[in-house]
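Note sheet for the following structure.
All protein chains but one are shown in place.
Showing chain A:
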């Protein structure tokens, strides 16, 4: 387990000079990784506009700082790591297949912002994303069902609270706090991230301030700390596992194996008895179809 590394999950993408200032302030405040966010207003795009849309999705290498400036930050003796993230606003439940597009998958972290109960349900139940962020500056407009949220939590999806908008004016502040309390209560204080959404360096707050702010959102101290440390790490790991190839491993007791498939077991034990490395490899290869078959069989049983 790595040391606690504070992480800010949402820094707005902008010109390199401004971004450099932002990241510099973030390192001074004690953050060790920052995530630059690219907001995508809509996944839609009719066929004529397709070319426009392709221009819209800028590759992550363009929104991040180049290595030289990061190295200059690191030379001051502080660790800093930058990652890219894209947030897609889900207007309706069509077009979600575009989340699988290569230009979106190039980003390190994939987030969605559902706008209706339908898209929210879709995001919680099926979409392969890392973060669900809701617009907390306005009334959410649908009920946050505990079952849906716990389902999303069990799939490793995290929910984001942005405190940046709360710094603007008092009505927005009120709205953000009440929505955040709502969200935290609905998720049972689990899988919460607190991020800044900062555009200017002055909008950033130090991790310790953010942890204390988490207390205001109904988290206890350790949960609030997790919201800037542990959960961030979990999201990064989730993103990594999402990017590796999809695989299934099924463990089953030998005694429950169907009589038809007994030959697999016998073949495997024969392979093992010729304790060569080559035979081991073959055994592994054989194992995979077996697992698949068993998976299929279990599906049939259901």
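Basically, a residue touches a chain if its C-beta (ideal position, glycine included) is under 8 Å from a C-beta of that chain, and two chains touch if they have at least 3 such contacts; residues count from 1.
Here, contacts and distances are computed from a predicted model.
Asks: Could you check which of "ribose-phosphate diphosphokinase", "Glutaredoxin domain-containing protein", "Ribonuclease P protein subunit p14-like" or "GPI transamidase component PIG-T" matches the UniProt name for the chain that's left out?
Replies: "Ribonuclease P protein subunit p14-like"
Asks: Could you tell which one of A:8, A:108, A:130 or A:203 touches the chain left off the display?
Replies: A:203
Asks: Just name the one of A:5, A:22, A:36 or A:166 that touches the chain not displayed here.
Replies: Of the candidates A:5, A:22, A:36 or A:166, A:166 is in touch with the missing chain.
Asks: Touch as defined at the start, partner being the missing chain; which of A:42, A:126, A:212 or A:241 qualifies?
Replies: Spelled out, the listed residue whose C-beta touches the missing chain is A:212.
Asks: Just checking the interface: what residues of chain A touch the absent partner chain?
Replies: 29-30, 77, 163, 166-168, 170, 173, 200-206, 208-210, 212-213, 215-216
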